[in-house]
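The structure's right below; bear with me while I get my questions together.
Note that one protein chain of the assembly has been removed; the remaining protein chains are unaltered in position.
Then we have subunit A:
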């Protein structure tokens, strides 16, 4: 005997119905006009279900999704292939590096030989040459300045180069490096004068502070007047003025103790 709709409904809510039973229920409730009133409360759910079953993505969505057949994509699936690819890349890098290294000295040599100087001096001069500032990077110039540490003694040319860098380089860090480098050559003629003059030239507080410290450190008494000028200058930062005042006092005390 076929179970009635009421029996099916009871089993439906218990989750006991088979797929066929449920289909029967949906068919029964598909036509809302024919459903008896006392069963109408159940109709909404089945209508929702029947309705949801009809839903499909829009046709152009499905059509446009068919991907264009492209050429076979080869994947390095096996471990062996991956390993081999890795090793090959490593080898290429290695060989490339070797070649590069072998080429590099050949290219650099003639330029060094052309000048009579030691290689460090030559490349330093080249990097710090005033006209070339736009072509070299700041780190290049700092490196060139630092090359002066390799020199045991400096000639007039080198110190002049460093002084120029200290006074006129566009980059603060290069100027600072030049200032540090010049301190090593404080004994050379003109270096101390240049440092003192530079106090008036420098606009950057960092360089100003470094200069003041440097001049105090080498006990350059002649700088005291410049520092007092700096201490009175309203255009410089207050900390620089304080430092200059302090430096001036320190230097005059040094000279006082001498006299």
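Throughout what follows, a residue touches a chain if its C-beta (ideal position, glycine included) is under 8 Å from a C-beta of that chain, and two chains touch if they have at least 3 such contacts; residues count from 1.
Quick note on the criterion: contacts and distances are computed from a predicted model.
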Next item on the list: Look at the options "Osmoprotectant transport system permease protein", "Acetoin dehydrogenase", "RNA polymerase sigma-70 factor (ECF subfamily)" or "Threonine synthase" and return the one that UniProt uses as the protein name of the missing chain.
Entry: "RNA polymerase sigma-70 factor (ECF subfamily)"
Note to self: So one chain is hidden, and I want to know which residue out of A:13, A:99, A:168 or A:229 touches that hidden chain in the complete assembly.
What the structure shows: A:13
Check: If the hidden chain were put back, which of A:4, A:53 or A:234 would touch it?
Finding: A:53
Notebook entry, point to check: Contacts of subunit A with the missing chain: which residues?
Noted result: 12-16, 19, 22-23, 31-33, 38, 40-45, 47-49, 51-58, 61-62, 65-67, 69, 75, 77
